[in-house]
Every structure is written in structure tokens, then in C-alpha cells.
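Of the protein chains in this complex, one is absent; all others appear in place.
Labels A, B and C are assigned to the chains in the order they are written; within every chain, residues are numbered from 1.
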Amino acid sequence: MSHHEMSVEDVKKHVRTYIAVFVALLVFTGITVGVSMLGQNQGWTVTTAVLIALFVASIKGSLVACYFMHLISEKSMLFGILALCAFFFLVLLLIPVITVSDNVGVH
Amino acid sequence: MNLLLASTHYGAWTPPLYSQHGGSIDKLIDVVHVFMFVIFIPWAIFFVYCLMNFRARPGHKATYTPIKAKVSKYAEVGVAIFEAFLLLGMSMPVWADYKNNPPAPDQRLEMRVVAEQFQWNFHYSGPDGKFGATRSSLISASNPIGLAEDDPASKDDIVRVNECHLPVDKPIYLRLTSKDVIHSFDIPTMRVKQDVIPGMEIPIWFTIDKNATTDSIRPQMKTVVPMDKAEWYKVRHLVAAVDHKVKDEVVLAKGADLGADLTKGKELLEQLRKKGLTELTLEPRNPLEIVCAQLCGNSHFKMKAQVMTHTAEDFAKWLTESSKKPEMQTDF
Amino acid sequence: MSTTVIPHDLEPHPLTGMYNGKFGIWLFLASEIMLFGALFSTYVLLRVGAPPGQWPAHGSEILNVPLATLNTAVLISSSVTMVMSWAALKMKKFGSAQVWLTITFLCAGAFLVVKYFEYTDKFHHYQVWLNDPMPVGGHEVTTIKGHLTADSPKLECSEKTGAFNIPEYVIITPDGDHGSSGHGEAVRVEGSKIKRISNFGPRHSPYLATYFTMTGLHGLHIVGGMVVILYFMLVGGAIWKRSPEKYTNRIECTGLYWHFVDLVWIFLFPVLYLL
Partner (left out) sequence: MSGHHDHSHGHHDHGHDLPFWRKYIFSVDHKMIGCQYTVTALLFLFFGFTLMMIMRWQLAYPGQAIPFIGQYLSKDIAADGVLVGDGYNAFGAMHGTIMVFLAIVPLAVGGFGNYVLPLQVGAPDMAFPKLNMMSYWVYFCGGVTMLTSFFIKGGAAASGWTSYPPLSVFASSGQTVWLLGMVLLITSSLLGSVNFIVTTVQMRAKGLSFFRLPFFVWAQLVTSFLLLLAFPPLEAAGVLQLMDRLAGTSFFMPSGLVFSSEPQTHMSGGGSPLLWQHLFWFLAHPEVYVLILPAMGIVSEVIATNTRKPLWGYKSLVYSVIFLGFMSFIVWAHHMFMTGMGTTLSTFFQATTMVISVPSVIVLTCLILSLYGASIRYNTPMLFALAFLPMFAIGGLTGLPLGLTASDIHLHDTYYVIGHFHYVVAPGTIFAMFAGIYYWFPKVTGRKMSEFLGKLHFWPSFVFINVVFMPMFFQGMAGLLRRQYDQTEQLHGSIAHGLTKMSSYGAWLLALAQLPFIINFFYSMFKGRKVDANPWESTTLEWAAPSPPPHGNFDKTPVVYCGPYEYSVPGKSKDYCPQHVAMEA
């Protein structure tokens, strides 16, 4: 459904979603901080801590993108562009790996 | 081409080659270029044919339907296959060999190369085979690599600036580091090139041809230059290979160079011309050079070192003699 | 203004389902993803490559997590108020839309104020690395963290690299055990004994360099968003009168940008503060 022709009823439904998402985001923020403190006390490895932190952040990010930014109701053309962007984003994130992993030099 | 490129026997294509691994690199370069011509020449012939045959002229009309050119598909597939061959058959094995198989520690000459603006510092471990400790706080103009005198291992170490002595026919293992910016260690005649990056130590290795001592290479590069082609820029690194005489008077003694700078060089050449000399017999003063291939500042072009290659015996002699006098050479 | 009418300026294109502005802002956001992607990549590289001990084990060793948590909540709130403003416009309630917009603006302002306090705290906190261990408060230490007293000479930056030159001497009040200031007596350290001195600004370490660059760039995005929001707070009425649809669209586009800024923070917060 396009936002172009939304009725007042539709908008009201949306508003309820927004508030639910808002509450969820606050809860997840609490979870992130809590888990991080717990991890610090328990002495988790960096990998575990990173994975958990990024997992929660991804959930929060998806909520914002899907509901606040209405990505969930967009057309496939935009997904194509964002997928391309996501792919190149991953390539960018490979830079640290390739800088460190396969070099004959010693740091 | 010879006139434009070579004033000495330096090759009109790749430079002369004095290392053992370089042959495979040159071979790849040659094969790629043959391949390029094999593609380009037919392509160019077809191109010129189309340009001439299909020019607009009265009575000639373009055809709407495209030609069914299977040839293009075959050509594209052929190109792809040949590229795969170049990659898998030639480039990768050479590279893997160049990177993956360092010579065993007991068989190689290991040395450290410390690059800085704008000089190459060479650190030999000396007869004991142990490198003395280095500390950056000790670095000064007279101690360019910060060698710690209090370390017993450093007693017989040799440090040379812009002067690199190497044995022939023995694997050489270099550990490259930089003090300041990125440099690139390049010996064109050995087909060796490696960026030198601060914060990293990068090893490279190569073996110099058995017969490639500096003293034997120099006469091989001997050349005769007609006087009217002798421009200072082109002969500035060359010295007289024989005594040049005009009526029994030596006008240019063996080993003499042709002027240290442009003004002197021009004058000298003019004098020789006036005295009636018609040609010069020349050879390079230092046929082997290490140069910096990565822009490293305003005197980047001056950053070079002389390579002196010796036979095993001569090198051993040089090593023992030099290690007796541990003071640094600071003639730079 | 423009004498030509641009197709799909207001009505969505059937292929993309978006009007020009919305499609444009999404493309812009794609480029922003790549911008922050490069910074995240930098963060990972420096962290992975760091020698042991150079990088703090947990951001809370240096940074103020409670303040940042508060800021996260503030920014999330501003995101929801932004979308509420758009929803109000969709319901043709211009007045309440402007109220939501104003709250968004205030939240953004609050975020920056908190950030300001976080930043200044870091800039006034110093660390001195010593050449040789020296006794401070009964311990032999190689590094002192604390606040410089007013008697210390002003530090000057090296022209070449922007790092601090070593001064003649400094007088520093060392921190207490938990980083709280004011504990211990001021110590005078001669310049000859100092290996390096820095405040907890970007020059301090790769970690703080990353922190200041990423949060700084994010902060600039917030400022940019605030300028746009302020613009619509001031002239929104005029645009609304001329074309309600156009104004709604513009608020939607602003919102998309604003949510993205929020989204970046959602990742920055755990990455910089909690790891």
C-alpha cells in the first residue's frame, strides 16, 4: 500500500505501531546495556560480546528501518538498490580482514 | 628505438637481468605482449577494413540487420581462456614462488634494510650471524638505525648507507622496514620490487646470477657512443672504458666520468669534441642500482643505493674486513 | 520559482512507488551507509590490529555509559516524535505536527548538550606517559592520569602532526582509584621525564580517535538535521498553505534522514561504549 493515499484510520493504526516500536527500542537499549555489564562481570570473550551487541543493535536498526522509515511497505526497486549498497558495505567491512590476514609482512 | 633508448647495452625492452627468478617474470611479460599483438593486429585490420569498405558514398546504403558474428563470441571466449591461462599458468605460480618459499635460514644471507627519507640503510649481522638490538631513541645522523652499542651482538654488525654489498649465487633474504614514510625497494635489473611500509617488516628474497659480479657486468655494458650523440643527460652515469687518445695525448683517462653536473659535463664534451675525438667508449660507473619506486618526498628521485655484487670469497673477505671497523659510514 | 513542472515531484512513480524527493533521499542514505561503513571498517581494523593493552577492554573504562544510555533514549524519542509529526500531517493536523516537530528539535538539542558535557570532560582530562617509573601516592607508576592545575604551562601542538609537544613541566592532580578527580595531591613532572602527554581528546589513542571522529561526524549529522527541522518549524506554515501535500512529503523526507541518524547511533552506542 502506498502512503500516497492513506486514510486517517490507516494513519491511526500506524501511530499505534510507532508507539509499540518506541517502547521496544527503549527495552532493547536497556537489554544492550544490561547484557554488556553482565558480560563485563562474567568476563566474556570479545567475540561473544561483539556478537550479542551487534545482534541487539541489528534488531533495533531493523525496527527503525522497517517501521519508522516504512521500509516494510516499499517496492522492490528500492530493495534492489539497498541490497547493492549492503553488498558493497560488506565488501568495505572486509578491508580490515584483507589488510591483516594475507600479508607477508609482520606488524 | 636503440638510438632513443639505449646509450649502453641496457636492452631496448626489459633491462638486462641478473637474478635467477627474473626469467619467469620476463617470460610472462613477453607472452602477454605477444598475446596483445595477436589480439590487436587482427582487430586493427578489421577496423581499417570497415573504415575503408563501409564509408558513406553515393549508392552505398547501410544495412539494418546486424551481422551474425560468431567470430566475436569465439574471440571473446578465446580471450577469456587465454587470460585464465596467463593467470593460472604463469602469474600465480611465479607469485607464489616469489612469496611463499623463503630460502632456509642456514643457507641464506639475511640482512635488514631500513629505508628513510632519502636513503637506504643496510644492516648486516656480521660474522656472528646475530643482529644487534636497535632502539629508536638512539637514532641520530651518525647512527641511522639506532644500533645499541651495549648489545654484544652488535659489536661485529655492519651498517652501510646507500651502499649494498651482496654475494652472487647465494639466496639473499632482506627484511624491509621504513622509519618514516612508504618507500619502495626496487632493483630493476633483478626484477625485485617491494613497498617498504612503516610499522611493518616485509621480507623478500632473491638469488643473484652466478656470473653477475659488478666487475664482470660493467665491461659487458660497454658501448661506443658517437661524439655527436653524446648528450650529458644520457652519459652522466658512464665512465671511460679505455684511455681516449688524440695523437697519443690522453684526453679522457680510463675510469674518468664525463662531468659531475650539467655545466661541467657540457664543457667537457665540448672540449673533447674540439680536440677531435669522434667517439667515446663508455661503461656504467655503477651498473646495479637500488632505487625508490614510491613517491617519498621532494628528494625521492635521489633516493638510490649502489649494489656491489661479489663472488662468495670476495664477499666473505669484505664482510670480515668491514666488521673489524664497526664505526658507521656517514658520508651521505 | 522554477518555471517548469517536474514529473513525479508529488505523485509516486509506478515503478519505484516513490515521488522524486523520497527516492532521492533514499539514494542519499545509501551513500551515507557507505560513508559510515568506511568508518566502521576503520574501527574494526584499528581494534583488531591494536597491540594488547592499547585498546580499553570495555568502553566504560574511559567513557560515561549512563550518560550515553540517556542520550540513546533521547534520540529514540526524537525519532518517534518525528514520525508522529508526519502522521499528524497525514491526518491534516498541522498544529500538532508542528508541536511534534518542535519536540524533535528539542530532543536533538538535548542530545547535543549531553554530548557537549561528555566531550569537555574528556578534553580536560590528561594522561602523562613517563620515561621511567616514578613514585606517585606511594606507588611506582609509568603513567599518570588526572587534571592539570592552573599553574601548568599551556600545551602547544606540533605543527607537523597536531600532537602535543612536551612542555617544560606539568603539575597534575592524579585521579582516584575509580577515575574520579580530586583525589591525591598534585604532582610536578619535569619535561625531561615525560615521554608523551595528551588529554583524552582524539590524539590520545586510536580508540578515542575513532570515538571522536565517529561521534563527531554523527553530531554534525544531528546539527544538519536540526537546521532542516528548524527551517520547517519557521516556514512550514507557508509551505503548508501553498501545498499541504508538498509539506507532508518534505517532512517525510526529513524524517527518513532523521531516522537514519538515529539508526547510526543505535550501532555507534554499543560499538563505542559497550565493547
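By definition in this document, a contact is a pair of C-beta atoms (placed from the backbone, for glycine too) under 8 Å apart; a residue touches a chain by one contact, two chains touch by 3 or more.
Because the structure is a prediction, the values reported are computed rather than measured.
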Chains in view that touch the one left out, judged over the entire complex: A, B, C
Hidden-chain contact residue, picked from the options B:Tyr10, B:Tyr173 or B:Trp318: B:Tyr10
Positions on subunit C where the hidden chain makes contact: 1-9, 13, 15-16, 18, 20-21, 23-24, 27-28, 30-32, 34-39, 41-42, 45-46, 49-51, 54, 157-158, 160-166, 195-198, 201-206, 209, 212-213, 217
Absent-chain interface as seen on subunit A, which is shown: 77, 84-85, 88, 91-92, 95, 98-99, 101-105, 107
Missing-chain contacts mapped onto subunit B: 1, 3-8, 10-15, 24-26, 28-29, 32-33, 35-36, 39-40, 43-44, 46-47, 50-51, 54-57, 60-64, 66-67, 69, 72, 75-76, 79-80, 83-84, 86-87, 90-92, 94-96, 98-100, 116-117, 136-137, 139-141, 144, 146, 179-182, 184, 186, 188-189, 191-195, 197-200, 202, 231, 233-237, 261-262, 284, 286-287, 289, 291-302, 304
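What we mean here is this: only the chains that are shown with their structure count from here on.
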Between subunit C and subunit B, distance of the C-alpha-averaged centres to the nearest whole Å: 50
Per-residue multi-chain contacts in subunit C, two or more chains: none
Contacts with 2+ other chains: residues of subunit A: 107
Residues of subunit A defined as touching subunit C within the complex: 2-4, 6, 8, 11-12, 14-15, 18-19, 21-22, 25-26, 29, 32-33, 36, 40, 46, 49-50, 53-54, 56-57, 60-61, 64-65, 68-69, 74-75, 77-78, 81-82, 85-86, 88-89, 92-93, 95-96, 99-100, 107
List of subunit C residues in touch with subunit A within their complex: 11-12, 15-19, 23, 26-27, 30, 33-34, 37-38, 40-41, 44-45, 48-49, 58, 60, 65, 69, 72-73, 76-77, 79-80, 82-84, 87, 90-91, 252, 255-256, 259-260, 262-263, 266-267, 269-271, 274-275
List of subunit B residues in touch with subunit A within their complex: 99, 197, 199-203
